[in-house]
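The complex is shown incomplete by one protein chain, all other protein chains being positioned as in the whole.
Presenting subunit A:
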Amino acid sequence: MIDSYNYAFLDEGSKREIRRSILKAVAIPGYQVPFASRELPIGRGWGTGGIQLTLSLIGPDDTLKVIDQGSDESVNAVNIKKFVKMCTNVPCTTRTQDATIVQTRHRVPEVPMRNDQILVLQVPIPEPLRIVEPKEEVTKRMHAELDYAPIWLQLYESLVKYGKVTISTEYPCMVEDRYIMNPSPIPKFDNPKLHEAECLYLFGAGREKKIYAIPPHTKVVSLAFDDVPFEKEKLQRQKMPSVRQYRHLSGRNL
């Protein structure tokens, strides 16, 4: 551990400010709380939001697990682990059960999380309405006025064009019947894990300077029409065709 830096890199004032923003986010599930995103020795867009949440929450008794690109061994995950370990000296693990804080991008762990664990998600674009409205002042007003028709229209357009909703990641969900939230770039396969979960989910977007949260036992419903229910990806393994079947299907004589 490097002693020349403050514990967990950030100064205590910064950590306090981030923790206050986290408390507000927990109090209003799904609401994006602005915060003063700090400079870190990692470029914006490489998980700085998640790292700031982790650094402001972590203590000497914690155990950290980091997943990036869905893997504990990706370059970014290894670097984040090294960085946090360097400035806190907390143990790191690859076992979800052993971790108290799990920082992740692209996946929610398969192992169900407990109520003494926190899942920190790194978020590139926190605003679920950004796809339909580029202006921040307008999206803020849309959230305030529950004006979510454009995002429903996006889903309907997908149905009209392709016969199904084609969003595979960042599938928007409604939190406690109030705020539509972007569940970060997790596959929609992971969306149901957010509903009535035991653990606290925290979402940090360093570049966009936003924090939002899903506290334990919160209602999180993926958007779906009354007659077109939400569907997860089907991950059934398909059998490879034999050479004979391939010849028959393609009409090619190999």
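By definition in this document, a contact is a pair of C-beta atoms (placed from the backbone, for glycine too) under 8 Å apart; a residue touches a chain by one contact, two chains touch by 3 or more; residues count from 1.
Simple rule for what comes next: contacts and distances are computed from a predicted model.
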Absent chain [UniProt protein name; select from "ABC transporter ATP-binding protein", "Phosphoribosylformylglycinamidine synthase subunit PurL", "PadR family transcriptional regulator, regulatory protein PadR" or "Protein-export membrane protein SecF"]:
"ABC transporter ATP-binding protein"
Which of these touches the unseen chain: A:Glu39, A:Glu145 or A:Asp177?
A:Glu145
Among A:Tyr5, A:Phe225 or A:Tyr246, which one touches the chain that has been omitted from the display?
A:Phe225
For subunit A, enumerate the residues touching the unshown chain of the complex.
141, 145-147, 149-150, 152-153, 156-157, 159-161, 225-228
